[in-house]
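The other protein chains are all here in position, but one chain of the complex has been omitted.
Order of writing sets the chain letters: A and B. Residues in each chain are counted from 1.
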Amino acid sequence: MEPLTSFFAVSVILLGIGIYGLTTKRNAIRILFSVELIYNAANLNIIAFARLRNPPIVTGQVLVLFTIALAAMEASVGLAIIMLVSRLNVDIDLRKLTRLRG
Amino acid sequence: MTDLTFLALATVTVASSILALEARDLVYGAAALGIAFLGMAGLFFLLDASYVGAFQIAVYIGAVVVLILFTVMLVGPQLGEPPLELKRLSLLAAILLSLLLGTAGAVSSASAFPGPDNCGSGCDLVGLSSALINQYGVQLEFLSLVLAAAVIGALTLAKTERKTQ
Partner (left out) sequence: MGNPIIDLLTSTYFLEIAVFPGLLSIAILGALLGWLERKLTARVQLRVGPLYASPAGGILQMFADIIKLLFKELTIPDGADRFFFIMSPVTALIIGAALLGLIPFAPGIQIANIEVGLPVFLAIVTLSPTIVLLAGWSANSKFPFIGGLRALFQQTAYEIPLWLSTLGVVIVTGSLSLTGIIDYQRNNGWLIIPQLLGAFLFIVTSTAEMERLPFDLPEAESEIMMGWQAEYPGPLFMLVQGPAFVKLYAFSALFTTIYLGGYLGPVPIPPIVWFFLKTILIIALIMLFRSTFPRVRLDQLLRQGWTTLLTLSIANIIIAYFLVVGIPAI
């Protein structure tokens, strides 16, 4: 069995990649990618920490099932918004998306 | 044996998630994101969370990546990433990233958390399902309500757009 530390390391790296994407990307779909990556990093972390207890507990897996469902909802609503915006506006660059500004 | 599998899965996951953000074409990005999710499902299998791994594949690749691909193809090819203007922000992000990576390296060198070899009852499928229904039943119901609300919301967004055209 690989020590759990390695899983934490993967999780942290994914979180870093996700934050990098959130801060530098301007395309709405790329930002959605970053959010999904951060969700995944959190999921991996939760499952690995649930293994840390001796004996391990199932609560982590339950929580991750809930998170996966939430991520699917977030993606569906987010993509619906992106499609709507792309029809109204020409591009989905988030920094140019100022339709609601007074 | 597990060591090599873990190494391969972790490399695939990290590399394809970087590719997902940096690929020039968004379709390639979405495909790379799908591969990253597959690698993540493999990591879940290594942690004896096989049921969660199956759902990771079904929901993330079967639903989320397909939706993303569909949107990318419908929204069209004008989505090339614009050149970065905010150099300062990207610099900040790079510093943050390297800090996080450094932490990861420091922590992993210590090998502080060995983790039990045998998961036993903690990864038991029966335990998981009974906890999901008995202990977290109310939360599950709330989650399904939220899911219904999200689907209705997404449908409404798509539908109003069609009427205005």
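To be clear about the criterion, a contact is a pair of C-beta atoms (placed from the backbone, for glycine too) under 8 Å apart; a residue touches a chain by one contact, two chains touch by 3 or more.
Worth saying up front: this structure is predicted, and the values here are computed from it rather than measured.
Taking every chain of the complex into account, the chain not shown here touches B. For the chain missing from the display, the contacting residue among B:V12, B:I57 or B:A158 is B:I57, taking the whole complex into account.
Taking the whole complex into account, chain B touches the unshown chain at residues 27-28, 31, 34, 50-51, 53-55, 57-58, 61-63, 65-66, 69-70, 73, 125.
In this section, only the chains that are shown with their structure count from here on.
The mean-CA centres of chain A and chain B are about 6 angstrom from one another, to the nearest whole unit. Residues 2-3, 6, 10, 13-14, 17-18, 20-21, 26, 29-30, 33, 36-37, 40, 43-44, 46-49, 51-52, 55-56, 59-60, 63-64, 67-68, 70-72, 74-76, 78-79, 81-82, 84, 86, 89-90, 92-94, 96-97, 100-101, 103-105, 107-108, 110-117, 119-124, 127-128, 131-132, 135-136, 139-140, 143, 146-147, 150-151, 153-155, 157-158, 160-161, 165 of chain B touch chain A in their complex. Those residues of chain A whose C-beta lies close enough to touch chain B in the complex are 1-10, 12-21, 23-27, 29-30, 32-34, 36-37, 40, 43-44, 47-48, 50-62, 64-66, 68-77, 79-84, 86-88, 90-93.
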